[in-house]
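All protein chains but one are shown at their positions in the complex.
Up next, chain A:
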Amino acid sequence: MIASDHLMIAPIVIPFFAGALTLLYDERQRRAKLGIGLASCVALLIVGVELLNRTKGNGAGGGEISFYLLGDWTAPFGIVLTLDRLAATMLLLAALVALPALIYAAAGWHKQGQHFHALFQFLLMGLNGAFLTGDLFNLFVFFEVLLAASYGLVLHGSGPARVRGGLHYIAVNLAASLLFLLGVSLIYGVTGTLNMAHLAKLVPVLPEVDRPLFRLGAGLLGLAFLVKAGVWPLGFWLPSAYMAAAAPVAAVFAMLTKVGVYVILRLSMLTLAQGTAGEMATGIATGGIAPAGTTAQILVAAGMATVVFGVLGVLASQGLGRMTAHLVLVSSGTLVTMTGLALLGGGAAMLGGALYYLVASTIAIAALFLLIEPMSREEGSIAALLALTADAYGIEQPEDDATPEMGLAIPGTLTVLGLVFGACVMVLAGLPPLPGFIGKVAMLRALIGSGAVPAALGWGVVALLLLAGFATLIGLARIGIQTFWASEGAVPKVLALEIAPVIALVLGLGVMTVKGQDTLRFMEDTAQSLLTPSIYADGVLSAPSVEQETPKE
């Protein structure tokens, strides 16, 4: 194993050490903590780009998958990290969202409580670990790492609203974790393995008597992930928790629901998309609905219900915070629907569009979460708010905290705010030319054109997504009009440190538009390799250990 192979574990190791290092500094040395955090995020971004380049490989359909055998035991006996295109995309997306959120936090939020930077890094470690792991129980461990950090972060800044929202968030997620454990242990009891690739091999040859138990385990596991993804009717905890969370925390939380979506996508593709898409479609058409069909129908129904619930929430919301939290639901609902449709045989083009939409909507939602505060700020109110939360937390304010508005204020505030807000609206509502539109067009065109999905269902999804986009436009435009056109008060004072991360995120969306074809093609290749799980499964099981590579036998 050459040194550069070890780069694969860097997304877990970097935030782990950075987080541990920030714990050594006193709470007053925030500058040092911030420096460590920023360095870690920048390193993650660079590693993410490098790993993504590595998975591009020869570009012939499958793409390259790399493995990292922890402890040098070959799969399925040891624990394995797996990096394929989907994992690399998610790693890069996590780094892309984390860096602006941390810069935004530097404008003031990181002073509002203890251990912000350590928790932030541990959250990133859990996120990256969950994306990389190829083992169900390790997935549980990384989930718990990220959840434990998120419990701390959701309470960051304290205050009754956060504690109340946090209480529900923690209770629901603890219960979901127990379901996760039940599912994992049932699957182990039936199949005798926890390795995802090994599972993909074993499921098709499972004896008939064991199938009901396995389905029960998979169902419990799915339930746990649907809770994390905030899917209706399991996602009522989400809006209040996300709304109450501090702005930079909420921006990173936009990524957390995507972990649930990612795992559902990964596991359902590995264990269910066994036959070719065509076979499965004929299986459904002839009335003999396979378990894959049932799972797909449940996912489609739950996803569409989530979109409806999210859209109603968007229309009913009065504030931008609640609205954005409901937009998170719309986004994850759309993705869950698309996962279900892909299982029904929607094809790589549709799934590729969905992945493109995943990236675009996550970035836009994160930007919107960061915009809430500057947009709803009246002169001086933020200082009062910060002082209040600091007071509630009972921390002493050192001198540099006395003026939270210190820093460079930007000129033409309303213009800049309006432009970036408009860009976010266009992405989330799916208006051309920004990525939201490209993603939706790719999804919907493939959906109608493929013919694998029943026409009524296909058109139903099309209508729902278009209506959801329209409702999003109405809701966000209303907020925009209130803030930018109908406001009478003084122009809010916005720090450059607060607006720069948002502009960076919007620029990222711009790059996705300009490089639209390349990105979309990459996503379609990703989807193609997801739909042929044998690449992943065979690759993991044949990954050689270092001992085997050195000629000894």
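Going forward, a contact is a pair of C-beta atoms (placed from the backbone, for glycine too) under 8 Å apart; a residue touches a chain by one contact, two chains touch by 3 or more; residues count from 1.
The working rule: contacts and distances are computed from a predicted model.
A.B. asks: Not counting the visible chains, the remaining one has a UniProt entry; which protein name from "Monovalent cation/H+ antiporter subunit C", "Ligase-associated DNA damage response DEXH box helicase", "ATP-binding cassette domain-containing protein" or "Rod shape-determining protein MreD" does it give?
C.D. replies: "Monovalent cation/H+ antiporter subunit C"
A.B. asks: May I ask which residue of A:R164, A:R211 or A:K515 touches the chain that does not appear here?
C.D. replies: A:R164
A.B. asks: I'm checking contacts with the chain that's been left out. Which of A:S177, A:T413 or A:Q482 qualifies?
C.D. replies: Touches the omitted chain: A:S177.
A.B. asks: If the hidden chain were put back, which of A:V13, A:A32 or A:A148 would touch it?
C.D. replies: In the complete complex, the chain left out is touched by residue A:A148.
A.B. asks: Tell me which residue among A:T74, A:S185, A:S376 or A:S534 touches the hidden chain in the full complex.
C.D. replies: Considering the complete complex, A:S185 is the one touching the chain left out.
A.B. asks: Contact with the hidden chain only, please: which chain A residues?
C.D. replies: Given the touch definition above, chain A has residues 137, 140-141, 144, 147-148, 151-152, 155, 158-160, 163-164, 166-168, 170-171, 174-175, 177-178, 181-182, 184-186, 188-189, 194 touching the missing chain.
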